[in-house]
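With one protein chain held back, the other chains of the complex are shown just where they sit.
And now, chain A:
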Amino acid sequence: MTAQSTPVTTAPPAAEPVKAELGRAARFRRYLRRHPSVAVGGGLLILMALIGIFAPLLWTTDPTAISPARRTRVPSELYWFGTDMLGRDVYSRVIYGARVSLLVGFSVAVLSSVIGLAIGLFAGFIRWADGVIMRIIDGMMSIPPILLAIALMALTRGSIQNVIIAITIAEIPRVARLVRGVVLSLREQPYVEAAVANGARAPRIIWRHILPNTFAPMSVQATYICASAMIVEAILSFIGAGVPPSVPSWGNIMAEGRALWQVRPHIILFPAVFLSITVLAVNLLGDGLRDSLDPRLAKTL
């Protein structure tokens, strides 16, 4: 009897961590099944990131190597995506271009989220500052983002870092406004009032009650900013206000293909397809996150 009962009592504690571990993986799989756009978008994005990281291993050659002897070749077994006007291998340039786009997209998303969060919290909590900050944000938002980035780039030397800074400045107002809106609606919530009544100070209220609630809308917003930043980077490079022409970015490759687009459309086509797929992946991820994190948001958009 005792020998029989011992395994019964000891088994559950041993089995439980395993079950929870399995449960988490299973829950994640079920989540992906229920939100296929997160799975597809996230998957494509990871694929693009891997392409960017392992670019040197993907049968590429030096993306900046100029070779006048093999100019403007059409795609072939040797040059998968053909060559451009300077004889550079378009395939290698497109593969390396993933690095620039993803770097710009992620950096802008993270930087503008962090700075926008700080400004939004400040405006939402410090009432006297709110009016001034919101007027400034209104002013900045009345400059179309691409033009703002163009104006900034006209005054600095073209570099990836300056492109990231310019796009971030153009995107901050949107995040700040979103966060301020969340803060203002949360301030009136009974549990925040209860915390205030309990004597909690502002930092604690922000940390415990406000920040966790900004996470869902902010992460959705961040994906859209990432997508928009990649497009703006390509546009800036395309019109000659972006990263230096020597850097293989998708916008630069397309800009160089412009002169030849009627006879060699593939020079523009390949980077265009990569850029579109990447932006689509980020947008799908954002839509999926929005639907799963906040069902109320899904209804309004």
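Here is the rule we go by: contacts are C-beta pairs under 8 Å (C-beta built on N, C-alpha and C of every residue); 3 or more make two chains touch, one makes a residue touch a chain; residues count from 1.
Operating definition for what follows: contacts and distances are computed from a predicted model.
Taking the options "Acetolactate synthase", "Urease accessory protein UreD", "Acetyl-CoA acetyltransferase" or "ABC transporter permease" in turn, only "ABC transporter permease" matches the UniProt protein name of the chain that is not displayed.
For the chain missing from the display, the contacting residue among A:Ile115, A:Ile235 or A:Leu293 is A:Ile235, taking the whole complex into account. The chain not shown here is touched by just one of A:Gly23, A:Pro36, A:Pro56 or A:Gly139, and that residue is A:Gly139.
Residues of chain A in contact with the chain left out of this view: 135-136, 138-140, 142-148, 150-157, 227, 231, 234-235, 238-241, 254, 258, 261-262, 265, 268-269, 272, 275-276, 279-280, 283-284, 287, 299-301.
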